[in-house]
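Structure, as structure tokens:
Note that one protein chain is taken out, while the other chains of the complex remain in position.
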Amino acid sequence: METAKKRMLTGNKAMAEAIAQEMENDQNVFVLGEDIGKYGGIFGSTQGLIEKFGPERVLDTPISETAFIGAAIGSAAEGMRPIAELMFVDFFGVCMDQIYNHMAKIPYMSGGNVRLPMVLMTAVGGGYSDAAQHSQTLYATFAHMPGMKVVAPSTPYDLKGMMTSAIRDDNPVVFMFHKSLQGLGWMDQLDYAVGHVPEESYTVPLDKANVMREGKDVTIVGIQMMTHYAMEAAERLAADGIEAEVIDLRSLAPIDKDTIIKSVKKTHRLVVVDEDYRSYGMTAEVAAIVSEEALYELEAPIKRLAIPDVPIPYSHVLEDFVLPGPDKIVEAVKQMMDEA
Amino acid sequence: METAKKRMLTGNKAMAEAIAQEMENDQNVFVLGEDIGKYGGIFGSTQGLIEKFGPERVLDTPISETAFIGAAIGSAAEGMRPIAELMFVDFFGVCMDQIYNHMAKIPYMSGGNVRLPMVLMTAVGGGYSDAAQHSQTLYATFAHMPGMKVVAPSTPYDLKGMMTSAIRDDNPVVFMFHKSLQGLGWMDQLDYAVGHVPEESYTVPLDKANVMREGKDVTIVGIQMMTHYAMEAAERLAADGIEAEVIDLRSLAPIDKDTIIKSVKKTHRLVVVDEDYRSYGMTAEVAAIVSEEALYELEAPIKRLAIPDVPIPYSHVLEDFVLPGPDKIVEAVKQMMDEA
Amino acid sequence: MFEEKQPAVSVDKLTWMYEQMVKIRYYEDQMVEAYTEGKSPVFNIGEGPVPGEMHLATGQEPAAAGMMVHLTKDDTVTAPHRPHHHAIAKGVDLKKMTAEIFGKESGLGKGKGGHMHLFDPEVKFSCGGIVAAGIPHAVGAAMANKMKGKDWVAVAFIGEGAANAGAFHESLNLAALWNLPLIVVVEDNSYGISVPKTASTSVESNDLRASAYGVAGAYVKDNDPIAMYKASEEAVNRARNGQGPTIIEIQTYRFLGHFQGDPELYRDKDEVPGLRARDPIMKLRQQLADAEKMSEQELEEIETRAKKEVDEAYQFARDSDYPKPEAALNDVFTS
Partner (left out) sequence: MFEEKQPAVSVDKLTWMYEQMVKIRYYEDQMVEAYTEGKSPVFNIGEGPVPGEMHLATGQEPAAAGMMVHLTKDDTVTAPHRPHHHAIAKGVDLKKMTAEIFGKESGLGKGKGGHMHLFDPEVKFSCGGIVAAGIPHAVGAAMANKMKGKDWVAVAFIGEGAANAGAFHESLNLAALWNLPLIVVVEDNSYGISVPKTASTSVESNDLRASAYGVAGAYVKDNDPIAMYKASEEAVNRARNGQGPTIIEIQTYRFLGHFQGDPELYRDKDEVPGLRARDPIMKLRQQLADAEKMSEQELEEIETRAKKEVDEAYQFARDSDYPKPEAALNDVFTS
């Protein structure tokens, strides 16, 4: 079978396929959110579902995130397995109470007597001039608060496999998908938004980072778009004889410490790249883990690349300036190698 | 005058005094929130204000945090200088959109043409069995997102001085006060909740950490309750011949890197203590700053003490287990000294 | 218009309600005592066998009893920060509930939740400390019931203060739109902490807000158990028959402070004695004695039974062990 032509899907189709397969498997799975019915989700995550499963299991909601995410929680407590879509992660503030004080805490506060098998999926990311209220990732905002698994897959393969895992998980999972990696016709056409996706159902674990590229000179930890940029940077660095190891974090909570530490023990250098705000963000957590657990392995100060603590500006010249990208990664690594 | 008897105030009275003085100075300053009128604020932050300034400038609101915090923003845009109280920081999720997408971003999105001179004050902290929805600090949740100054004073002196600074600041300031440091009659009576507070108006900067105790062996960075616990720990360590330098961070955003780095350069060891969740929290940011800027100064891996990524449990045996305190700090420092 | 003659409420139902109300009252009275232990001579909220905030429902029994008499364990109830009366009338395991409030391992949440966070999935009861946040959960339960093709209903209890929170509006619109078996009971005890209803609510009563969603509204005056019974019966029937949501507002009485330790400087000293004079339990007892011809002995038997159950629950709670400290790390996730 290895010779068969690989089945290629866009990110959004991979996600929607996972949802469809789980809806077929389990009558309790249903989806609700804004414009997820006929429209198929603004970022295509529910494309084709209403046609297959009807409006009883694919529910367009009013613009009432507190009510419908809260309703998802209430239904999950009664044995349903809802998938709620928060259209943009940027809207979290109108419903964070339901997400954080309830979805994430009820299992714990009930001493494990109430389980909330639900998925909150949401679109993250910028780079297309959607400005300060529609371009954030807010990775750390979610990952900081215990009680939710928080994942952010980077490839169509992982989008499908991790969505399947998320739906089957008996815990609340925040599933962040990156707009630019959905492979939508109206966005920048990126190669990495299309990839091999087997038709049959499969799972990818929710707690394992992925070593996307092996290398011996420096470890670059990224997530979602930043992983792909790190890969681009790694190719360019290889041309200069620097072999970077690229880790796709995939999961923010729990974070896969072992894979990070193992890599740093090999490369002795660490660059962390994040599309979230810099302070109190993912780059801080990764740096802190290493400074606690592998301090003596480091042969150079850790470098953090992230949004420099400003809201995301609209104008593309400004947005380009604040977003990390391959150039900045290459530069950071080279600087680090020079310093050593 | 140095010989005069020091004027001692509780934390809440210090705060309320700052507000009263600024209300006297500036007609545009007003206060709104739940139970801040006759009740004087659940944690006493507005005690005596309605008696002095009347219900036109001290407004009890309905339980409508989105509306009244949003209204504070709208009034600030028109030149008022509102102080809005979010009763417990734990309730942020019902109004975070106003706080984060608007209060924090409008100044930036408007290119500086709209200024929002406002204070959002809120009570933080646990330790008295108020359980998962009423005991958080959420320091990093606020500090992670740019556009707000985020401060968390630890002494009556700072509560007054930093409140005065916050009210006079033309930027949005999130002012976190710790319930246990208000000196309320119905809470644990802590010595550090009472302190010297001059009657006349004064300011304390919003961006400077405070070295509470000098030492040469280890730096302990804390904030609010954790600073006081660090001081207790330092006293005990001193008895064993270990001289800890204790830094009260005071401000989370902006964070005073210089004071931290300077101290680490002196002590070469760092313990960070936080009453917030561990992952993606303040301990991570401080560790990351040091691992970027003073890596070679460290003679031992950094240690982080914080809530171990669980919601705050109710039962006091459980809560005690998750909250950092003097014992745990002493233990961490001793372990660190032994390892070296 | 003529007054429709209402069918009389059966003695059984009234007796059940009376027993619940007595049980609730006695439970709360005991809690006042337990809560005070370890907090005198100096009140310290963190001390004693029952630390933390404590919101009691003394005086508010009719709302719980008058609604719950129509529900089974398949119907869902969500309650707010003041949840004991609802929990008791819904049939929550009283021992485990009390143990939870005492922070014990044998509690509903193994000591992790406490008084504001009681979860008993056996009888589909939950509550929480965030104002109005339970309404969406009830919407979700109602949705699940509909999806499963069951005639189970979901009832969200809130205070009158909570009706001004956004979650109220969003939830009622959603439930009305989807014609869900949801009932929202607004307990108007005149205050949200210290803020009187006139300073929080732009209309007289929240049943008037029913028209904003095209749902039914009902108002129960004077904390009357029998009127609450009737309004609830109609609402529950409506919901079970697929005729959509109802908002019920009941005028009720808060005999105690917002929480224990509340200095209550915001209300008149005469107010509570006035309310206590109209005690709904005394009223129902009188009605049972007068109209239903229940003997003093029968009434006392009910009272004794109710109190015994409560006493046993407190005893169970006191006898139970505290959790092991390390247990704090469990139950974040299930594997």
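Note that the chains take the letters A, B and C in the order they are written out, and that residue 1 is the start of every chain.
In the analysis below, a residue touches a chain if its C-beta (ideal position, glycine included) is under 8 Å from a C-beta of that chain, and two chains touch if they have at least 3 such contacts.
The shown structure was predicted, so the numbers you read here are calculated from the model rather than taken from an experiment.
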| item | value |
| --- | --- |
| Chains in view touching the one left out | A, B, C |
| Contact partner of the left-out chain, one of B:G37, B:G147, B:G161 or B:G195 | B:G147 |
| Hidden partner chain, touching residue among B:E24, B:E51 or B:D170 | B:D170 |
| Selected from A:A16, A:I42, A:I106 or A:A287 as touching the chain missing from the view | A:I42 |
| Option from B:T10, B:T46, B:S64 or B:Q136 whose C-beta touches the chain left out | B:S64 |
| Touching residue (missing chain; options C:V77, C:V139 or C:A176) | C:A176 |
| Touching residues on chain A - with respect to the absent chain | 34-35, 37-39, 42, 60-64, 66, 90-91, 93-94, 127-134, 185-189, 308-311, 313-322 |
| Residues belonging to chain B that touch the chain removed from view | 30, 56, 61-62, 64-80, 82, 97-98, 101-102, 106-115, 146-147, 149, 170-171 |
| Contact footprint on chain C, counting only the chain that is left out | 164-170, 172-174, 176-177, 199-203, 208-209, 211-215 |
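Keep in mind that, in the parts below, only the chains that are shown with their structure count from here on.
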| item | value |
| --- | --- |
| Centre-most chain [mean C-alpha coordinates] | B |
| Distance-maximising chain from chain B - centres being C-alpha averages | C |
| Intercentroid distance (Cα basis), chain B paired with chain A, Å | 31 |
| Interface hub residues of chain A, defined as touching at least two other chains | 66, 97-98, 101, 108-109, 146-147 |
| Set of chain C residues in contact with two or more other chains | 109, 111-113, 117, 128-130, 133, 166-167, 332 |
